[in-house]
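Shown here is a partial selection of chains from the complex, left in place.
As written, the chains take the letters A, B and C, and residue 1 is the first residue of each chain.
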Amino acid sequence: MTTTENQTVPAQQARGESPEAADGKPDEQAPDEVADTEVIDDPEDESDEAELESADVHAEEDFGAQEDLGTRDGFSPDDEVVDEPDGPDTVPLARRRPDDRQPYRELGLQDDEYAKIRDILGRRPTQSELLMYSIMWSEHCSYKSSKVHLRQFAEKAVPSDRLLAGIGENAGVVKLSDDLAVTFKIESHNHPSFVEPYQGAATGVGGIVRDILAMGARPIAVMDPLRFGAPDHPDTSRVLPGIVGGVGGYGNCLGLPNIGGELVFDPCYQGNPLLNALCVGVLPVGGLQNKAATGPGNSVILLGAKTGRDGIGGASVLASATFGSGSEARRPSVQVGDPFAEKLLIEVCLEIYRADLVVGIQDLGAAGIACAVTETSAAAGTGMAINLDTVPLREPSMLPHEILASESQERMLLIVTPDKEHTVLAIAERWGVPATKIGEVTDTGRVVIEWHGQTVVDVPPASLADDGPVYARPMREPNDLPLMRADRAETLPRPTTGDELRETLLKLVASPNLCDKSWVTEQYDRYVLGNTVLAQPEDAGVLRIDEESGLGVALSVDGNGRYSRLDPYAGAQLALAEAYRNVAATGATPVAVTNCLNFGSPEDPQVMWQFAEAVRGLADGCVELGIPVTGGNVSFYNQTGAVAINPTPVVGVLGILDDVAERLPMGLRNEGDVLVLLGD
Amino acid sequence: MARVVVDVMLKPEILDPQGQAVANALPRLGVSGVESVRIGKRIEIDFAGDADLDRAREIADKLLANPVIEDFTVRVSDGDA
Amino acid sequence: MRIGVVTFPGSLDDGDARRAVRLSGADDIALWHNDPDLHQVDAVILPGGFSYGDYLRAGAIARFAPVMESIVDAAGGGMPVLGICNGFQVLCEAHLLPGALVRNAHLHFRNRDQMLRVQSTTTAWTMNFTEGQEILIPVKNGEGRYVADEAVLDELESSDRVVARYVGGNPNGSSRDIAAIRNEAGNVVGIMPHPEHAVEALTGPSTDGMTFFASVLAHLGGKVGAEA
């Protein structure tokens, strides 16, 4: 649907609870084939179970609330049905005209999903509500196909006393010392980067940076694992310079050093390049922020750029489907990044954190305001009253559903107590960043949104944020796998003479996947902030965090789609092992894992099998190494027509160095040093 | 020799950070009364022979503008600039 | 000794410049673009970054910041001013230095460790170098190609105002390999590469950048001594 992928994994989703499960209802989509595969093994330890139980209670509460709503909001058949001219759909209208045809399929919702929405609301959704559900319940916002697998990360996670926040938050947070913590995460922005490489990549970096910022951290570095098609394909010369330019253009302008990444060419990425971006940030241990909109009466403040018609693909479906105006040009689903605005946004947020002025904060990514207001109120179990007329717009003619779904970049949602509102607005003003109160936290348990004096949205927020559909999709080992596996490397001719060896070596050195990467890395600033201890061409980036003690972190991102194609379970573990080794080789102790899972369509059972295997492999590998997965991102539908990319789990590992002065660079240092080969 | 001018502007609904930065700077120069500033590209293509509008259009479409976010116009230079 | 570092919205290397100042033994004073008060500093650094996003033209908007009026005045009175990268661009836009910095000839942002030859040691910021000394400091810019008309370039050369040149490859297509220039008096210097990123062995390719900061302290110390 929408092409933005910077969403977060709500706690419940990542743990894999689903309302269906809590309710004891069988999953309607339960596939026959899933039974044949041994995907979901659940070695739950006691602490995890406790967590699950409390979450179940939460889910039940939500259901109770929904039943009440049913009666409260149920439309009465006696209501007068009035034909009104085309215009924004309102809640009263939805009650009066229950049978309006709605373009839910065009918005990507299934019949049963639409029925569930009507059930939750006790009426048909308004246009705005329909759009909100369609986006929030989409694959990339709701993780509906991946949830059941991702919960292994939490279930199998080895306990760690360093973890201040794990899966379910915007990003995992790792304690470095009594005072300092770091947070890091990878995200994808694959599809937009194909459509408009420069802006797609730029806004991909912008999105992950805001995730890190939302945790209370100052972003301090980025990394960019990239995948492209064949180097000599004409379209690669459009996509590659654009993506690299966008990563550099945005990151450099934000003042974030780029400390590593990957550059891989393979024809399978021709129509579907991968732009994954990692950001790492540092925060005081006591400065962790969260997204819960607690405290009825608190102000809801929109901070940052004006809202425009960016990335609202869904809104254009509504426009053409319900207003029947075929003339309405399809809105571009591409957003343009403004790194300068983001730089200012960062400074404002950090100043606000330092003065302890916010109760809750959330970045705006996919589904913009719709997502931020429902996620923040769902996280707190509160409600919200929002007035869309107060939202600063780039185009005054925007309709309510467009305002709600807009993916305009460089915005944050703040929850602030009324006594601090003035100070927050003053700080924003000092940096020249727009900040506007758009509503209040309420105790109603409903998000109610008004536009031009009419109620256009009235929903229980958890139904969008947490209680989306969950699928255990059918899975099947790819047909061609046995054949591929039978075609073993041992059967290839080996170089036997010196000349042949020379030939092989030259071939390797010249191959685009192994050759010098400086054409790319030179476009990135690795010096800014003055704490980069290692960056390219090293295997891991190393950052100094504390100038006095020398405390620092090492980071590496790795992945290998070809290995994963042959064996996704082992492929994910190899990616993990490589990143772990790269970090360890600097002298750092690896402590935490993030990941970005780039796969084809989850509706293809063979892709779903690859996905399940990769997740299982990564989760098991983390148990083996004794470090937890703290967060990540799933990107499905990476395919051209029916052909999926190689399954590409990209794994990031973070390690700690007590003193970065002790780091080990990879170059040979002194003449006479002894070389030792470790392992086999 | 003939000159064709291609103007490439961001579509009206697309954010223009450059224009915005300039608009915000104007009050500091003592300039008021400006409602908005948009910044795009002006491209001058000099043909050896006659001005070839179709060719220029093709160049604009393939190389100079990304139709996803930008609109362009093509015209023979009338010496306006 | 008090050395001010200006923060414009979009400045990025301001913290690094302040660190370098501290490491040189001076007090680092943060100056704010909107505040014309120079807070009794003895010298000013305009740091690297993308002031105002550098969207129109690097340095074009920053030139109009209130702090710049004070700096232009102070520079006229002999105060040492160093513009690094974006700061160099601002100095040119503010006409404290001649010429302009335009998009790199290869059209890309480029970050590499760059050899420079110091040509002019008669400036407040380079007096501790020896003439012809080769140093290694990072360069990183997208609009670092120095241009000026031939007459200006000739004049810069003949009056010893080319402070440093790129050696071992020109990273951006600068005219006559120019990496840094000075004004006639020698108190104002603009440099494209980043001395503040070469002040610690741990994080930089060398510590050659330190000499710029040591120079200005020597210059100021000498002046204070002379006045006393």
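By our rule, a residue touches a chain if its C-beta (ideal position, glycine included) is under 8 Å from a C-beta of that chain, and two chains touch if they have at least 3 such contacts.
In this text, all values refer to a predicted model and were calculated from it rather than measured experimentally.
Displayed chains are single representatives of each kind; full-complex composition is A x1, B x2, C x1.
By our rule, only the chains that are shown with their structure count from here on.
Mean C-alpha positions place chain B and chain C at a centre distance of 34 Å. Work out the mean CA point of chain A and of chain B, and you get 35 Å between them.
Shared interface positions of chain C, i.e. residues touching 2 or more other chains, are given as 52-53, 55. Contact of a single residue of chain B with at least two other chains is seen at positions 17, 21.
Residues 52-53, 55-56, 61, 64-65 of chain C touch chain B in their complex. For chain A in complex with chain C, the residues that touch the partner chain are 245, 248-249, 252-255, 338-341, 343-344, 431-432, 518, 521-533, 544, 547, 660-661.
Those residues of chain A that touch chain B in the complex are listed here as 195-196, 199, 305, 308-310, 331-332, 334-338, 340-341, 394-395, 408-409, 432.
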